[in-house]
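Structure incoming, see below.
Removed: one protein chain of the complex. Kept in place: all other protein chains.
Per-chain numbering from 1; labels A and B assigned in written order.
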Amino acid sequence: MTSPFPFLAIILEVAIIALFGLFVGDEQDQNNYQQPNSTKSTAVDGFLELYPLFQDVHVMIFVGFGFLMTFLKKYGFSSVGINLLIAALGLQWGTLVQGFLHSRGEKIHVGIKNMINADFSTATVLISFGAVLGKISPCQMLIMTIIEIAVFAANEHLVTEVFMASDIGASMTIHAFGAYFGLAVAGVLYRPGLRRGHDNNESMYHSDLFAMIGTLFLWIFWPSFNSALAEAGDKQHWAIVNTYFSLAACVLTAYAFSSLVGHRGKLDMVHIQNATLAGGVAVGTCADMAIHPYISMIIGSIAGMVSVLGFKFVTPLFATKLRIHDTCGVHSLHGLPGVIGGLAGIGAVALEVSNRTGCIGHM
Amino acid sequence: MTSPFPFLAIILEVAIIALFGLFVGDEQDQNNYQQPNSTKSTAVDGFLELYPLFQDVHVMIFVGFGFLMTFLKKYGFSSVGINLLIAALGLQWGTLVQGFLHSRGEKIHVGIKNMINADFSTATVLISFGAVLGKISPCQMLIMTIIEIAVFAANEHLVTEVFMASDIGASMTIHAFGAYFGLAVAGVLYRPGLRRGHDNNESMYHSDLFAMIGTLFLWIFWPSFNSALAEAGDKQHWAIVNTYFSLAACVLTAYAFSSLVGHRGKLDMVHIQNATLAGGVAVGTCADMAIHPYISMIIGSIAGMVSVLGFKFVTPLFATKLRIHDTCGVHSLHGLPGVIGGLAGIGAVALEVSNRTGCIGHM
Partner (left out) sequence: MTSPFPFLAIILEVAIIALFGLFVGDEQDQNNYQQPNSTKSTAVDGFLELYPLFQDVHVMIFVGFGFLMTFLKKYGFSSVGINLLIAALGLQWGTLVQGFLHSRGEKIHVGIKNMINADFSTATVLISFGAVLGKISPCQMLIMTIIEIAVFAANEHLVTEVFMASDIGASMTIHAFGAYFGLAVAGVLYRPGLRRGHDNNESMYHSDLFAMIGTLFLWIFWPSFNSALAEAGDKQHWAIVNTYFSLAACVLTAYAFSSLVGHRGKLDMVHIQNATLAGGVAVGTCADMAIHPYISMIIGSIAGMVSVLGFKFVTPLFATKLRIHDTCGVHSLHGLPGVIGGLAGIGAVALEVSNRTGCIGHM
């Protein structure tokens, strides 16, 4: 009769506070507060310099992801509400897990880069959430958040610290990882009724406008997402410029292909809300490499096209053939473009376009 | 027959322009444009450095407070519309009143800190507005704005300049002050009919989503609110980090207690929209002190819990016993958490956690 939700939430919060008390350093001795990354600025200046980029990412996590999922009329409020809950838990837990992996036994010190990384780790869970929305209880979401962020942090540590691979905008480590993790969970939770219950999956006029709030804030601030952790200076500028142009090109092809595959050339709202963002995902891995802007625009164009085709043809196939019901189509928004991003990154490195950019990790 | 509103608005604007002409300094001689606060940067750099934090606060004032109150279906548009009117008047009047108090007879010079302070002074009125929404005409609101900002500025001057008390995030000087000022006005305006008319006080599906826009932008940018006027450097970083973690912890307890006190464990939208912000209010006073992050998380957790219990049990009591009808429940969002913030600040100072942080005023 009583839901276990409140007790689980309280236990998790108490546990996290205890872990913070034990493992996070006192802020008074934070003269080594700052990662040595930011060149030519004292520790003090670096914090406030990156703070606007952090806030852009923060808006993406809470407003962007939250409202993006409101396009499903039935899940409007729960998508925004559970999004806030997951993200609030995730950023605390992410700070701890990533801190454990990077601090090598010392106390964890919380600076602006840790906060950006903590927000990033919640993004993974929010992407997965899009695949399981409507199939999972708040309680299960809390548990999934704890597990997924731990797996994410381990995977990200492996990729960037051990393999020394570059994935600045996290096409693979966040987007593809989050999408396929969510799809796996959705596969486990599959029930035949989900295929019938498509009336809940419809959008309607006002929910479409709410979803556009999410889409637009994600679209606008994506350059900050892909550049927030890039090396200060040229690489950071490139990440901003490349993402800006990739997203712009992506919009054109997403609209064009939405009209091409649509009934009588009509644009599909779902494509506009989602596929227009694929350019930001796909350019992620190579955003901070010295690629020419027209390359970013090609990557963005391809991503927009592939994402629309994914929504039109692949997502329904998943439900019927693989018995995976992907509520928000995260496979087409984060999965496929994330894979494109990984391939583009390999291409960029292989062509030695970027022979100077060996190993920029995520921290 | 004719409303006095347009005439009052025009007279106020003309008077303010005249006062600006007389008392605000010519910008041409603004080499002393900048408060001496920002260390290690010329006057020029300080302006643009704090500008992103100012804009975050600006979004909170106009989008955050404006949309937060749309959860009441009847007052959706008027809450956003009157919010804009009050804030636009308030920031002009606040610049003048705070300028008079701080300039000590000289001309008032308008820099970025004055703009942040002016926005802060409007926050007080907007908090009070939440208690009187639906009971007061636009004309009365204009008059209340003029009076409340004058009282606020005098009180804030007394607290930070004369008593030398520290209240960087203004838990007491803005939040508790604004809440109790509004409740006092609501008590004066009480009519028995207000208790019956609860159908206007209901929320509905779409108004809940609009209110979440307000909630989320307030939640996201609260670290900027608590840190915008902090001393540049460590104190400012602490204010950001402490507010970030206090808010995250607050979300978990607010959801947990909302479910605990709810019917069959159901979450109450009003709690999610409001109580999740209590952590930002409560950590305000001690945000820039060298407290450990886990202390902020404890403060936030308590604030989230107390705020939900306030909405559930105290706000209805106010209407029935004290004959104070608190339309938006500002007592539970700003009043109680503001008092918690004041107590936490006293505790932090008393325990000498922060023996270096004596007297950071609000300007």
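Just so it is clear, contacts are C-beta pairs under 8 Å (C-beta built on N, C-alpha and C of every residue); 3 or more make two chains touch, one makes a residue touch a chain.
Because the structure is predicted, anything quoted here is derived from the model rather than measured.
Touching the chain that is not shown, out of A:L68, A:M269 or A:V283: A:M269 (per the contact rule at the top). For subunit A, the residues in touch with the chain missing from this view are 40, 49, 52-53, 56, 205-206, 208-209, 212-213, 216-217, 219-221, 224, 232-234, 236-238, 240-241, 244-245, 247-249, 251-253, 255-257, 259-260, 264-265, 267, 269, 272, 276, 290-294, 297-298, 301.
By the touch criterion stated above, the residues of subunit B touching the omitted chain are 1-3, 5-7, 9-10, 12-13, 16-18, 20-21, 24, 26-28, 30, 33, 42, 44-45, 47-48, 51-52, 55, 58-59, 62-63, 66, 70, 76-77, 80-81, 84-85, 88-89, 91-92, 110-112, 115, 138, 206, 210, 213.
Everything below uses one rule, namely that only the chains that are shown with their structure count from here on.
With centres defined as mean CA coordinates, subunit B is found 32 Å away from subunit A.
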